[in-house]
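Left out: one protein chain. Kept in place: all the others.
Chain nomenclature is as follows: A and B, assigned in order of appearance, with residue numbering initiated at 1 for each chain independently.
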Amino acid sequence: MNIRRFVTLETVGAAMVTVLVIVAVLAPILAPHDPTIVVAPTFGDPGAPSLKFPMGTDELGRDVLSRIIFGARISLTVGVAAMAVTMTIGIAIGLCSGFFGGAVDFILMRFTDLMLSLPPLLLAMALVAVLGPSLRTIFIVIGLVSWTSIARVVRAETLAMSTRDFVVGAGALGAPSRRVIARHILPNVLPIIVVMAALRTSDTLLLDAALSFLGLGVPPPTPSWGRMIEEATIYFRTAPWLATFPGLAIFWAVLSFNLLGYGFLRRRSQ
Amino acid sequence: MLAYLVRRIVFGAAVLIGTSIITFAIAFVVPADPAVAMAGAKADPQTLASIRSELGLDQPLYVQYVRYLDRAVHGDLGRSYIRRESVTRMIVDRFPATALLASAAMALSLILGIAMGAIAAAYRGRAADNLLLVISLALVSIPVFWLGTMLLIAVAATIRSFPLGGYSGATSLILPTLTLALGSAGYYSRVLHTSLCEAFDQDYVRTARGKGLSRTRVMLRHAMANALLPLVTLAGLDLAGLLSGVVLTETVFNWPGIGRLAADAIFNLDIPVIMGTVLFSAFLIVVANLLVDLLYAWLDPRIRLAETG
Partner (left out) sequence: MTRRRILMAAIMLAFAAGCGGGPPPLNLPPHAMVLRLADVDDVPTLDPAAGYDTASWTFEQAIFDTLVRYGDGNIELEPDIATSWESSPDATTFTFHMRGDARFSDGRPVTSEDFRYGVERVLNPATRSRGMEYYRGIVGAEDFVAHRSAHLSGIETPDRTTIIFHLSAPDPIFAHKLAMPFASAIPRDVAEKWGDDFSRHVVGSGAFMLREWVSGQRLVLVRNPYYFNQPLPHLDAIVEAVGVNQELQWLRFDAGQIDAVVDIPPAEFPYVMKTPALRELTLAKTTVTTRYLGMNCQMWPFTDVRVRRAMSYAIDRHKLIAILNGRGVVARGVMPPNLPGYDPDLQGYDYDPARARALLEEAHLAHGFDFEIWLRADQTLLMLAESIQQDLAPLGIHATLKPVAWGPFLEAIRQPHTVQSYMQGWEADFPDPENFLGALLSRAQWGSNNDSFYSNPAVEALLAEAEPIADMKKRYALYDEAEKIVVADAPWVFLYYPVTYIIRQPWVHDYVINPMRPTRFEHVWLSPHPE
């Protein structure tokens, strides 16, 4: 049996995502301590990694390992929810644009161009600052700023599909647009949607981490990896591990979805 | 060509107006009285009332918008609530630092990206290709602000008297540029790799190979030139993404640019500065898109002919 055949981008990615999901779901069982309570008197003077606390303790005396584990919950929740919002908007716009063409296409594409000229992070920051940071606000805002690439890709695929014979035929037979889209176009656009979903999730995870880092993420005491890095920056000389571990966690999560998405992409183009 | 140019400019102006409406809408949805932001913690209601009427905040929204747009077109973006300074002046003061960082990072990411992509394509299917693929994906997955912090940690622990933030000459540019460039480098290397591999399958390349030219020569001479064009245009169009990275990098390294200005303003809900920086970024992006489109048309005769035809 050749191991090489199984170690592909998407399988490694899938494995990493699975680990992430397991950690997030089983957090209360896996974490050695409650992430919000004081376990060591290291106030203002973070404790180094030790046998008792493998990732050390932070400036409020909390166990870093437990906070990393619970942080997976927030990251995954926001990442997936934001991806769902983004995909919904992007697919809706892309399908309508590609299928109906004409004026609808023109307006929607011009609107997309408008969104593209606003830097996503700045826009997300402004919206969150204005609306106040909370779990729901964050994933909706992230979803709102990330849909442009999906819209374009789906539109391109829909356009390609629309000119195919069976679709034109269905239309000529008098089938309502909704049915044509649902029956004929959507199933064929699905593969690219799956790929984009994975790739989008890695982007939303990064955007969420960036917002948390800038102080606009989910408020404390819920542990969030981005905010853990932000709190650790002032200790970068005296307690560098404090910033290292949350970053590795984000890296793991983002890389896993990138591997998954890119692996599917390559498979599809072969 | 001229018609094309005019059309693109008109479109760009429309985008800017659209952007200004969106930012204005967001700014005035803010549930906070700007007079309070200006007057500070200890102001009494009378002070607030006089400030409000001085700023014209008691006018209806559309009147305020039209006045804002009118002033903006003449280069006056208002005054910061917190610092009383002219927003235009604040942006102009800080723009060179961001421009320097952004261009350095763009250049570095293109150089690295092209190198990685070209090498991976040259050894397509072999170990080097797979290794570079993984490296590229890893680079794209690293959060920019974490990379910056890790670099700070590494340098602080090893090299003495290396500038660790702030803008103080050439050496202080190294870390921020590296931070900003690595992610894009990974991305560009994949794009180039894909273009090169597609180019390899094209007829004229096969012909050259058939003639017996070495693989590298074939790549450099024939394939690269045609694959570079989409990459450079992509880089130009990626300005929006670059600006997002700039905000994070400037925050980590205390770089005195407009990214940091925007982040601070958003944090303090300093509305005029937020609007000014977002509008300015949109302006840059629109101009960049325009330049790239024109450049593309100039360099690639097929497009020009298609437009006029």
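In this section, contacts are C-beta pairs under 8 Å (C-beta built on N, C-alpha and C of every residue); 3 or more make two chains touch, one makes a residue touch a chain.
Only a predicted model underlies this, so the values are computations on that prediction, with no experimental measurement involved.
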So there's a chain missing from this view; which of the remaining chains does it actually touch?
A, B
Which residue of B:59, B:130 or B:254 touches the chain not shown here
B:254
For the chain that's not shown, point to the residue among A:22, A:37 or A:190 touching it.
A:37
Which of B:66, B:107, B:131 or B:154 contacts the chain that the document leaves out
B:107
Interface residues of chain A (partner: the chain not displayed)
36-38, 41, 43-45, 59-60, 129, 132-133, 215, 219-221, 230-231, 234-239
Residues on chain B facing the left-out chain by the touch rule are 30-34, 36-47, 50-51, 53-55, 79, 81-86, 89-90, 93-94, 96-97, 99-100, 103-104, 107, 156, 161, 164-170, 225, 254-256, 260, 264, 267-269, 295, 298-299
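We take it that only the chains that are shown with their structure count from here on.
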Return the distance between the CA-based centres of chain A and chain B, expressed in whole Å.
21
Which of the residues in chain A end up touching chain B in this complex?
9, 110, 113-114, 116-123, 125-127, 129-130, 202, 206, 209-210, 213-216, 226, 229, 232-233, 236-237, 240, 243-244, 246-247, 250-251, 254-255, 258-259, 262
Complex interface listing, chain B residues touching chain A:
11, 14-16, 18-19, 22-23, 26-27, 29-31, 133, 137-138, 140-146, 149-150, 152-153, 156-157, 240-241, 243-244, 247-248, 251-252, 262-263, 266-267, 269, 274, 277-278, 281-282, 285-286, 289
